[in-house]
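See below for the structure under consideration.
Note that this complex is displayed minus one protein chain, with the remaining chains in position.
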Amino acid sequence: MSSLLELKNIKEYFPVMNARIFQKVVGYIRAVDDVSFSLNEGRTFGLVGESGCGKSTIAKVILQLEKPTAGAIYFRGKALTGFKRGEMADYHASVQAVFQDPTSSLNPRMRVADIVAEPLVINNSQNNSRSDITDMVAQTLMQVGISPDRSKCFPHEFSGGQRQRIALARALIVGPGVIILDESVSALDVSIQAQIMNLLRDLQEELNVAYLFIAHDLATVKYMSHRLGVMYLGKLLEHGPAGKIIEERIHPYTKALFSAAMPSHPDLIKEEVVLTGEVPSAFDLPEGCRFHPRCDRAMKICSEVEPDLKDVAENYQVACHLYP
Amino acid sequence: MGDNMSELLNVKNLKTYFFTKYGTVKAVDGVSFKVDKGETFGIVGESGCGKSITALSIMRLVPDPPGRIVGGEIVLEGEDILKISDNEMRKVRGKKISMILQDPMTSLNPVFTIGIQLEEAIKIHQGLKGRSLRERAIELLEMVQISSAAVRYKNWPHQLSGGMRQRVIGAISVSSEPRLLIADEPTTALDATIQVQFLRLLRELQEKTGVGLVFITHDFGIIARMCQRAAVMYAGRIVETGSVRDLFDNPSHPYTAALMRSLPKLEEKVERLASIEGQPPPLNDDIQGCRFAERCTVAEHQCRLSYPDETEISDGHFVSCWKF
Partner (left out) sequence: MIKSNSPMGFIFKIFRPGRYPVIPITIICIFILLAVLGQAIAPYSANQIDLRERFTPPFFMEGGSMRHLLGTDAMGRDILSRIIVGTRVSFIVAILSLTLGGVVGTALGIISGFYGGTIDSILMRTADATLAFPIILLAMLLAIIIGPSLQNVVISLGIVLWARYARVVRGEVLSLKERDFVALARIAGASGIRIMWKHLFPNIRSTLLVLLTLQVGWVIIVEASLSFIGAGIPGPTPVWGSMIAKGRDYVTTAWWIPFFPGMAVAIVCLSFNMFGDWLREALDPRMRQVGGGG
């Protein structure tokens, strides 16, 4: 399996200014702190964690909306920093995104056909003619289950689920290798969510596209992902095959997070691990392991040394002093 | 009539319509359910099904215009609160019924400390003054597990995290020792681990005070976790009511059954989710028959002609479907 997109030691720090007239940097919010993982062709990498854990910042870094403070992104084995203009345009065409709120994602003053065609119009490397583009728009809309007859409509004429399909069509039209799905199904109702997730899985099979599936709902991540990363305060704490993580839940935070998930049947209610305390701020991280103040198994070393990700099985890593 | 003693709330054939220039929107159209003392009753449904309007109707806080309760009875402890005057209703609100809303960020007034807001609520209903008022406020903060309550008492809302704010709102809601507490998606804006904390807190408050809880949510997991009985709403109507076990083990309305099949599950492997094609009908359409008929896989001619009556298929398990 070839790695399509690889993140190596990505750090994203945001400077914090003091509130005086002559502003000075007084510290950094460590939104993403040394994160590495890779996306493989035709596979889904799921990223879970609570709000503020840095999962959406990672999406922004991959999408080049933010420049990483440190670290490198490799696309098809080549570092992004060394990309020439043409290669960069190619990267933009290959890495697309679908966000959470379909209302905000679609320009209300543009017709659906223009919205979907835009990435193609901007990166028109094959010099497609107008009618070619119209055909491709119709084809892509059909692929996501929207009738091409409605391509002259405006976004507000569609329901939430349909708008998310249109957003997906826009991402698909350039034939991307990677689609970043940042909470793409979170705002949808259960029945619509299932429709979109099934559509995404079918498209993956058909087009061999890789997904980065970011969500806070564990059940949807489980349904979509092949591999999984659990993030807490900017760091990957556990990282491995999705099925294995869900079964084993090695890291104490992963355990707590999964036990906090709502049961799918009243018989499956288990005594949950209730975390005490609040999530520390990413501006003022605790010494040592960033989870130790809330961890029920914290030891002395946890407040002194930050644990690294270490292999616990093949392709399975955990950052915890309890595990070698 | 024998079990009237344990009955807290009885909603009979409630109808709340919105009169807009695009026609009459029948947001709640004939909803009936009962809640016993100390019971947790869930109302579950997708967005726009009328569950929140049902809650607002019970509080008599439907925005008028354009909304109006056009029919039905809401009997709270033997008294129909739709018949009493606005002044009397103001006394019922807060004293007998209280409500927790979804967004902890906007539910507290940012220009007063949480102590003042809590005291305000106690003052209105209990007439305490001076030191005893303050002691009661701190006692309530301790009850909702806010550590160092005497210090936190002086905090402003922005100094608290989302989870803490929601707990303060919980404290305000129970300060008047209401008989009925309506929680409208109280944990939707919270992270999973914080959600678990808050749900546990609600349960403890309920055990201590014996308050009846109406829990409104879109999440079947929360229903499984929190409720004894629940109702499933679709397009302004309750389609199925029963004990939570009935709903999960024997979902009988085609809509409930389909929703259950479209839920991704963490505990078991689901090869492919079933999805419900199409979307809910607009509520300003005049639909004679079953509102789910258009999306139902087993719908027959009869389903489109008239709305089915509620049938009791087993003890306390009601379904509105022509199949029965």
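Going in written order, the chains are labelled A and B, and every chain counts its residues from 1.
Simple rule for what comes next: a contact is a pair of C-beta atoms (placed from the backbone, for glycine too) under 8 Å apart; a residue touches a chain by one contact, two chains touch by 3 or more.
Just so we're clear, the structure is a prediction, and the values are computed from it rather than from any experiment.
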Could you tell me which of B:163, B:178 or B:280 touches the chain that is not displayed? B:280
Consider the whole complex, including the chain that is not shown, and state which of A:104, A:129 or A:147 touches that chain. A:104
Option touching the unshown chain, where A:31, A:53, A:73 or A:95 are the choices: A:95
List the subunit A residues touching the unshown chain? 63-65, 89, 92-93, 95-97, 99, 101, 104-110, 115, 118-119, 122-123, 156, 159-160, 167, 170, 174
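By definition in this document, only the chains that are shown with their structure count from here on.
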Would you tell me which residues of subunit A are touching subunit B in their complex? 50-51, 159, 161, 189-195, 197-198, 201, 216-220, 222-223, 246, 256-266, 268-269, 272, 274-275, 278-279
Would you tell me which residues of subunit B are touching subunit A in their complex? 46-47, 161, 163-164, 191-197, 200, 218-222, 224-225, 244-245, 248, 258-259, 262-268, 270, 272-277, 279
